[in-house]
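Right, I'll just put the structure down here and ask away after.
A protein chain is absent from this complex, but the other protein chains hold their places.
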């Protein structure tokens, strides 16, 4: 009856064999349903129950991630799952650990932000969406098939649109959502077109062991590079490098602050894993000369670093500053990707983890200040550091880390990236890598100009008008968590080995 | 020139012409309905490419789902939008559209250029698949094939997309819900 | 002993942490006691380990790739000396600050920052690897940033700390590049392995345009870049040309901070860095160093001649003296350089504290009488000698040491540098003679401006009276917190602290500790002629300053005070001696010679003064337009690019899409064209 029947048993056993390696994701799916059901059962008052369920579930998933390390060691370090849809390997597990860990912090954070908490329609739907997006992020990290890549990116994007527009009673939030969804939908359509071209040229969707790379080598180079760039547009939308960065400042500013913390860290981190996955088969194919990825990434990295950091200098809104600076950080991370070495990848994971620590911390503090004094612009920050010394000091510590000054985790991250790039440069004396190094060093200095502005306003400027300050219970928790993050950032500055050991 | 070819040209002409009309039309509602035509024509093209199931899905999901959704959106956003939108203040050939036109034209030239440079009918993998009889014939029943594939090779995406749809449903419902829950 | 040193380093940190949590006056005591204990501990460390073997304790810190980075403490003569020095300078400054900052609203914060600074400086001194060194180098910059901008309500203070920070960042990039290059070449961050005796650096060499080390060779240009990076770092931290402009501006901070940071410790970090990485430099690079130092010293001295702000004069003299040290490093006078570093730290700190007292009292006068004057302007001062005798004596001692008059510590160190400069130039071609000669001139200029400063401030009459004829004037030396530091530091500026022989620098213990014994012979005539000539002429210059600033005043009718008269008497006496010695034998020329003396010599001196004035103006213009202009240019570039990027953020999503597609299409077209 069907010509697929002979292979059916093989396919089925492949699927069943994949399940043990898919534990965290299965748990995530179950968790998604659990949160959804909790939401439905408990109705309006379900937000805190959903939160507890989500956090508890994520802890279990974190544990399951850790189990995968041992599982992988028995299996030569790399397994393909579900008919080569996914690839599980050591770095993917590291990325998953980072994602899940920060997801826990973020979920706690969502419930602490005053504005988000006052959202009339409740937060329980938010947790449902976040859990689903984490599943998408996991897939993004492991995807090696264009179909799973597209699906994962769409899943994360959809969740992000929803989160950005979540505060539907707020005009900014809606506007951010609109811009995000239009930009994102166009980017994904462009990417899909690129994928369709790649498929047309090779008849394969799997770039790890399918016919994709050899097929592309055989095809006309012009159309291949067009198709690859179109695909990179989709990935770039998630990474937000130049010129796919236009949505970033507006969306980061308009979205609720905790959502900004989410958008600026998790999807970006996962997208780096995706990028590495996407590049690997091309890089390690010696016949691949059609498209020079290193050149491409270097140019992008340089432009992104310069544009992000230079534009950030002229911002007044704290979230816009962080938005542009996050573009700059993307450029810096691209530098680590451009090495194409194991050392570079481990430097990247460290850097991204540290970046996530600092960025979430900094946005938590922004939330805190917005809660207690309504300040969102630098002008509103005047003198706040003296009123709230602990928050101010934490802010400074985290900013030091973001800048990359010693002794902070950010410094170690930058050092690792620099040394990994230099190690490669030493071998091949590629001019672009040198330029990357130089730009990285220069923009680090430039970044100081705007990062230093925040402590300047916090401590050294005086508030002209007395404004009403109010403390809240959730504000206290925000402060505690961000203080912990600041301490972690400092500790990782002194003992980076602990994090390197885990990742 | 075979009948299939002629049909192809007719279908593509309808699809492209109606798409072009959507692009230049000033009347919003009319352009939505013309978009129906584009989608139907495209479904026809899918059938010509021997993808019956995709064509049916296209009609069910797009025409039955998406377009209806779009029309609903119009209704929900109130009559006054429709009125406002009935009289768009910008004509298609306005000077402000020139950059967009230029960019799109350039992109089009690039795309056509690279497509024509590629001999699509004689790509390596296509010759291989013709050799190994790995292509779809007019008589083959592809629906069963799709069913088997969905449950085996594409099981993961199939399951994942269910969660995705669930999430989209939750989110979209949340966003469009009225605020006055109290 | 390593743990003792660690304790000395960590005590200020402890004070910093405690001060973060307490409020009020206790902060001052906490910090001061921490420094006091630290000083005691460091004296113990010093006694036990100075001039014995090197102590190096380290633990594994973290791993980058295959390289393990250790963290630890390295105690050799250099670091022990610096450890002691920083503590000893910080102690009086802390005591001084307790009174000086006593009325400031943010007293607690001041000491918190001061402790942080002391901690980072002490840690910088004892760490054993480049990574930590860089970390504390940054921290020193950061804490000084906090202190310079301490009076953040003053717009100038904000500008100054921004400038200092940016300038220092430029140096930091240099250091970072140098460290990375050294790591790339030698695969270690460890200072001992790199720069120790027979270390990796001493084994590497440049040959055929390649920089060859054990197991690696890269083009020689990298060595130059690494050295250039270090130069840059030194120039920024130690305020050498062309990165010196931040230091005078940094005087916007509290004077006690200027004393500690911008005279004695932080600026010494650059010299200390030079001392640490000394084996890295080859002859050509050392020569460059010498010229930079020499030029800076000369330039700063000419600028100092015309400044009227008390602290600015001192700031420029600091730059000038740092130039001396850098030059000394460049001419291979390693020991003398460090020697001068130590002596300079004491006397410059002393002078700044003196300035602090004076300014404090002038501020007092200003507030009491509601005058609209700048309390730092020396043109309003004068005659303070009687009101504040202790301060005056301290200023005289400090000034003498700065000029390098005999019996002071400055004589020992500075003359040593000059002598060695002459010896050094003998081994080179004629052109190199310019270095010692310039230094000689600089020394005389130093004498002049120091004399001017002291005359203006302490002699004559209080010129505030010109502004308002009757003023209340409650001026004194201040409490014990002012007196004790001044006395302590004054004692440290005298020769017995360093050498029992007041005239021979070779015999000081400090010098011996850094040189090999064979260096100690008095080889040639320089050793006699230079100190003699230098000091005689210095005295002459001081006399000239006196003539210019005091004699002139005699013309004024109401300046006929006793002491003015006394001095005019002395002048006369001096003139008489001059006549007896030189003029009488040629009495035949008589009045003619006197005319000559009046017109030609004075005219010549006038000319010289004009030239110097002009030079200092040029240097000022250079500061303002070339160097600041460079910063402005950088800002402009950042602004241009930033605004270019921002110009796309119109808020219209379709415009974003259009821009994005434009870039992509441009890339396509670019790809297809090539």
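Chains here go by letter, A, B and C, matching the order in which they are written, and residues are numbered from 1 within each.
The criterion applied here is as follows: a contact is a pair of C-beta atoms (placed from the backbone, for glycine too) under 8 Å apart; a residue touches a chain by one contact, two chains touch by 3 or more.
By our rule, contacts and distances are computed from a predicted model.
Asks: Assuming one chain is omitted from the figure, identify its UniProt name from "Branched-chain amino acid ABC transporter permease", "Peptide/nickel transport system ATP-binding protein", "Cytochrome c oxidase subunit 1" or "NADH-quinone oxidoreductase subunit K".
Replies: Options "Branched-chain amino acid ABC transporter permease", "Peptide/nickel transport system ATP-binding protein", "Cytochrome c oxidase subunit 1" or "NADH-quinone oxidoreductase subunit K" considered; the missing chain's recorded name is "NADH-quinone oxidoreductase subunit K".
Asks: Which of the chains on display does the removed chain touch in the whole complex?
Replies: Touch partners of the hidden chain, whole complex considered, are A, B, C.
Asks: Per the definition of touch given earlier, which of A:203, A:361 or A:440 contacts the omitted chain?
Replies: If we include the chain that is not displayed, A:203 is the one touching it.
Asks: May I ask which residue of A:14, A:94 or A:168 touches the chain that does not appear here?
Replies: A:168
Asks: For chain B, which residues lie in contact with the unshown chain of the complex?
Replies: 2, 4-5, 8, 12, 15-16, 19-20, 22-23, 28, 31-32, 35, 38-39, 42, 45-46, 48-51, 53-54, 57-58, 61-62, 65-66, 69-70, 72-74, 76-78, 81, 84-85, 88-90, 92, 97, 100-101, 103-105, 107-108, 111-112, 115-116, 118-121, 125-126, 129-130, 134-136, 140, 142, 145-146, 149-150, 153-154, 157, 161, 164-165, 168-169, 171-173, 175-176
Asks: Where does chain A touch the missing chain, residue by residue?
Replies: Residues of chain A in contact with the hidden chain: 3-4, 146-147, 150-151, 154, 157-158, 161-162, 165, 168, 170-172, 174-179, 181-182, 185-186, 188-190, 192-193, 195-197, 199-200, 203-205, 249-251, 253-254, 311, 315, 320.
Asks: Extract the touching residues of chain C with respect to the undisplayed chain.
Replies: The missing chain touches chain C at positions 646-647, 649-654, 657-658, 661.
Heads up, the rule we're going with is that only the chains that are shown with their structure count from here on.
Asks: CA centre of chain A versus CA centre of chain B: separation in Å?
Replies: So the centroids are 31 Å from each other.
Asks: Quick check on chain A: which residues sit in contact with 2+ other chains?
Replies: In chain A, the residues touching two or more other chains are 222, 226.
Asks: Where in chain C do residues touch two or more other chains at once?
Replies: In chain C, residues 664, 668, 672 touch at least two other chains, as defined above.
Asks: For chain A, which residues count as touching chain B in their complex?
Replies: Chain A reaches chain B through residues 1-5, 8, 11-12, 15, 29, 32, 36, 44, 81-83, 85-86, 120-122, 125, 128-129, 132-133, 135-136, 139, 147-148, 151-152, 154-155, 158-159, 161-162, 165-166, 168-169, 177, 200-204, 211, 215, 218-220, 222-223, 226.
Asks: Which stretch or stretches of chain C touch chain A in the complex?
Replies: 20, 61-65, 131, 134-136, 138-139, 142, 149, 152-153, 158, 165, 169-170, 173, 176-177, 180, 183-184, 218, 638-639, 641-643, 645-646, 648-649, 651, 653-654, 656-657, 659-660, 663-664, 667-668, 671-672
Asks: Name, in rising order, each residue of chain B that touches chain C in their complex.
Replies: Contacts found on chain B: 99-100, 103-104, 106-107, 110, 113-114.
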